[in-house]
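The structure under discussion appears below in the form of structure tokens.
Missing here: one protein chain of the complex. Every other protein chain is in place.
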Amino acid sequence: MTILDAQHDLPAFRLAIRDWLAEVVPPDWRARMVRASNEEYVAFQRWWMAERSKVGLAIPHWPKEYGGAGLTLRHLVAIADEMARADAPQARIFTISLIHMPGTLFPHGTEEQKRRYLPGVAKGELWCQGFSEPNSGSDLASLRTRAVRDGDHYVINGQKIWSSSSMYADNCLLLTRTDPNAQKHRGITYFIMDMHAPGVEVRPIRQANGRSEFGELFLTDVRIPAENMIGAENNGWRVAQATLGSERGVIAFEGAERQRYEIEVFYRKSLETGAAWLRDTQLHREFVSFLAEMQAGRRLLRRVLEEHEKPNASASVLPSIIKLSVTVLRQRICSFMVRIAGVEGQEFAMLAEEPFGSPMFDFMSAFSGTIAGGTNEIQRNIVAERGLGMPRV
Amino acid sequence: MTILDAQHDLPAFRLAIRDWLAEVVPPDWRARMVRASNEEYVAFQRWWMAERSKVGLAIPHWPKEYGGAGLTLRHLVAIADEMARADAPQARIFTISLIHMPGTLFPHGTEEQKRRYLPGVAKGELWCQGFSEPNSGSDLASLRTRAVRDGDHYVINGQKIWSSSSMYADNCLLLTRTDPNAQKHRGITYFIMDMHAPGVEVRPIRQANGRSEFGELFLTDVRIPAENMIGAENNGWRVAQATLGSERGVIAFEGAERQRYEIEVFYRKSLETGAAWLRDTQLHREFVSFLAEMQAGRRLLRRVLEEHEKPNASASVLPSIIKLSVTVLRQRICSFMVRIAGVEGQEFAMLAEEPFGSPMFDFMSAFSGTIAGGTNEIQRNIVAERGLGMPRV
Amino acid sequence: MAAKAIETAGSLDQETLDALREGIAAVLAEQSSSTAVHAFIDGKNSLDRELWSQAASLGWLGFGIPEQYGGLGLGTHGPAILHTEIGRQAAPGPYISTLSAAQAIVETGTDATRNTWLPRIASGEISAAVPATPGATVLTRSGTGVSGTLRCLGARDAAFVLAPAGAAWVIVELGGADVNTMPMWDRTREVIDIRLQNAQPAAVLEDPEATSVALLRAMALATAADSCGAARSVTERTIAYMKTREQFGQPIAGFQALKHRAADLATKLTVMDEMVAHAIHRGAADEPDAEIWVWLAKAEATEAAVFVTTDCVQLHGGVGFTWDFDPHIFLKRARLNEVLVMPNTALRDRAAAMLAAITRTGRSALELEP
Partner (left out) sequence: MAAKAIETAGSLDQETLDALREGIAAVLAEQSSSTAVHAFIDGKNSLDRELWSQAASLGWLGFGIPEQYGGLGLGTHGPAILHTEIGRQAAPGPYISTLSAAQAIVETGTDATRNTWLPRIASGEISAAVPATPGATVLTRSGTGVSGTLRCLGARDAAFVLAPAGAAWVIVELGGADVNTMPMWDRTREVIDIRLQNAQPAAVLEDPEATSVALLRAMALATAADSCGAARSVTERTIAYMKTREQFGQPIAGFQALKHRAADLATKLTVMDEMVAHAIHRGAADEPDAEIWVWLAKAEATEAAVFVTTDCVQLHGGVGFTWDFDPHIFLKRARLNEVLVMPNTALRDRAAAMLAAITRTGRSALELEP
């Protein structure tokens, strides 16, 4: 019987996933990725998506009506947990496709748009997001990319930045300004843009950690058919809230679970090899303090998932608080790993086969946690204003 | 020969001070102060001032024309250093008398005011400062205490707070509002107020550390003769800048030198008694880090004193930077002392005979460093705006 | 028996616990208001005794005590909630010492010992004293008598002290014993010096290691919970003050630098609460790794509380440094909690050693679900 057939018996469901993972995940996938080019990495990601698709685990969280399995949170948590436990690859480049696109189309897309775009995801169609601009980061609503109506099309001119995997994307969730004279939140319109359309140029952005996961979009007279508009003209800001509010809890949860297994493997290895840091009381104390905070974070991530399951869950600031805690903890853990690795840890290596095997890569990458998806500074504003009711002056 | 006679030979000057201190400072003065009431403490302070006066060390930093010894910075530093080394009492309650009053009268007082008020200081006349108000702390210029002209007098009504030693003071440097309609910095007038005048009521403020060094002033129809005005009517804010800018460098310097000797005695004692914390690597590392920062602070305090000696010394933000560093370091050191003292350290004791012998008292008192004299938050504004040129928006 | 009490606890649903918490919070908010606590530390009322009888009549003191000994059998959850709410109001009284002693007796006392002491604790008839840092000092035993001086957490009129004597742990009644109250910076709890001269134990607990660990665990959770309540409360009070305090023509709560600090405090509070919840959860499920999280919860939560209360004094500005405002009361309470039970450095070392031991057996110490 397939994995999904077992869904009514959670333990059996877990075991089915575990068996499948044992069988399908190449034991040497990390070793291969260490030396992989971006193209090889993307090919691998597409392969992994296809494998998940075969057993119905490509879009298990989507409602049945849209081709998903309509699984409950319990099931999604079980899947994430098994993936983490098995150190299976993450479908990282598909985040927008799996989460943000449906998170936008479900509530705001036309039937035609849903029919046309949703099925592609399970087949590996890749989506990116065209929101931020060089001069509109934290202040997203100030975006300037213009969209001008021309018959049954809109003509787009402008520039987007921080667009994950846009170098490989098929479609883009695009925010544009259609009314430059309206108050800044009121003149924005939301489109689906074909990344293969003429006038779309993507340049990868090189990151401080040596990789290029983001692209910069240069849009010159790109023509988008009017039917690709999501929501009404000048109503794009409201639609964008759905995109930004898409439930990423399970991803964050899986990330925390993966870190748990990473740190456990690291510690076990330290014990086996009698690592020097274990003999330094101060370092050992630092380490156990990390664990206490890590456990707290894992519990909080579970709690926020449960909260979101409740029908009319109030928009609490707990996600912001969790982001502040776990991203800074991640940074502190990686920094600790860098310190104990000594000069060897400064040798350039991007990915590594074993957890924290490339501490500097992990440390440099940790900034994506503290900066991307709303900088921690913005999160503090949110916690203070919405959570603590401190006035905005 | 007296101490001042030796001033042209710095080493001899130092030795003369050292001999005098050895002779005059009661070895048991700390033990006595531990159990002293506020009155006994004040009496002791007045006695100490008298002793300093006998050898010309009451106001050594004042110009000769005003009865001082006109000593150079080198000499003042030598005095402070010897006082610290000998663990002599500080003339703490006389700070306003010795520093702020002359710092205000020298530049802005009339000859008559100088002639009348300056000589009293060496005789032990005690001054306090009536600046802050319950609703005007960091935002001093918003003060509301009213002064209304009535013939050749001004009638004062209002409330002042955080007035050090005001319970024992003879005179007060008072800021009042004479023009409620002018822009807030423009309607302020500066007076010398007789603390024994009718309508002056002082209530001591009890501090979190158990002591009461500050008073709250309740002023009801207090009459101040017009000739007690310092500077022109409504020009008090400018005069107040002289008070606030009075050179306190030597006091800060002496404080840092005293801490150096305190911490040295503490450490020597720890070694002699084989204190447990010495065997904890982490605590020992913390301790030496404190020392490194302490030495940096002591050097910086010397530097700022030298800077101020230069003729047209630019108003750098170094004093603010030093305050941020040394007050927070003091807090961290005291906190460390509290931690290693364990439950015993939680026993209530206000003052102690030996350095850090009452760690909680020292820890609680450390807040006067981070809060009084311009909170560290205000210091950060100053450093960022005046020092780093970051815009005020 | 301990196991049974624990099962009861394990099966308690969140709603029941929340209701319990709200009930306690409501009573304490009224009885142990800021005004009442200030009056108490200035010796103007006997809030500690009033609260104690209140707690007794409401059954709070029996939360951790199994039904058959007159308690409610809520395991560790109940007392943790109580200590949190007590800390939130900086309420005075010998709760940590009494409930921790009770817990040690529940877990390691003979049935006779339980029958003798637990019902009297549950009813609030008596309070207990325990060493402020158990194990630091051990009473000497010669023949049947025990002697020595112990610095204890507990009220000056505590009925008995639970303490290590020679190779065992003993319960010694304090009627007529030489007891001195130490003046503390934290006036909301009492620390006493007990001098015993050949005193005859009322009971001997024969498994010293078990009693010692049970007491340490109970005290560690209690101080951690108390610290969580205290830290959250002083933060709430500080933010409330910042919303009313105006400088430069606006409430200081509107200054971004202070807003970001408040947000960091809120984050710390959430994390420390969760650390304690994790420790309780693992303990209630009787997991072998539970102790790791109990030691760490105490170390982390008490230090976080010191950080938070210190920053709250600072955020108050001048008035934070005065006796008449609340922050110093919570700061002093947090400071005492920090040094109780065992130095936090030692607790982390214990946690590290246990983590290594468990990991070496090939098991994981990082599971969340039982």
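Labels A, B and C are assigned to the chains in the order they are written; within every chain, residues are numbered from 1.
Just so it is clear, a residue touches a chain if its C-beta (ideal position, glycine included) is under 8 Å from a C-beta of that chain, and two chains touch if they have at least 3 such contacts.
Worth saying up front: this structure is predicted, and the values here are computed from it rather than measured.
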Chain not shown: contacting residue from B:33, B:55, B:291 or B:372: B:291
Contact with the hidden chain (one of A:55, A:86 or A:205): A:205
Options A:126, A:360 or A:388, residue touching the unrepresented chain: A:360
Positions on chain B contacted by the hidden chain, ascending: 260, 263-264, 267-268, 271, 278, 281, 284-285, 287-289, 291-300, 302, 318, 321, 324-325, 377, 379-381, 383-385, 387-393
Chain C residues that touch the omitted chain in the full complex: 255-257, 259-260
Residue numbers in chain A that touch the chain omitted from display: 132, 135-139, 142, 161-162, 205-210, 280, 282-283, 331, 335, 338-339, 341-348, 360, 363-364, 367-368, 370-372, 375-377, 380
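Throughout what follows, only the chains that are shown with their structure count from here on.
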Relative to chain B, chain with the most remote C-alpha centre: A
Geometric centre: closest chain by C-alpha means: C
Rounded Å distance, chain A centre to chain B centre (Cα mean): 55
Residues of chain C engaged with two or more neighbouring chains: 255, 258, 345
Chain B, residues touching no fewer than two other chains: 280, 282
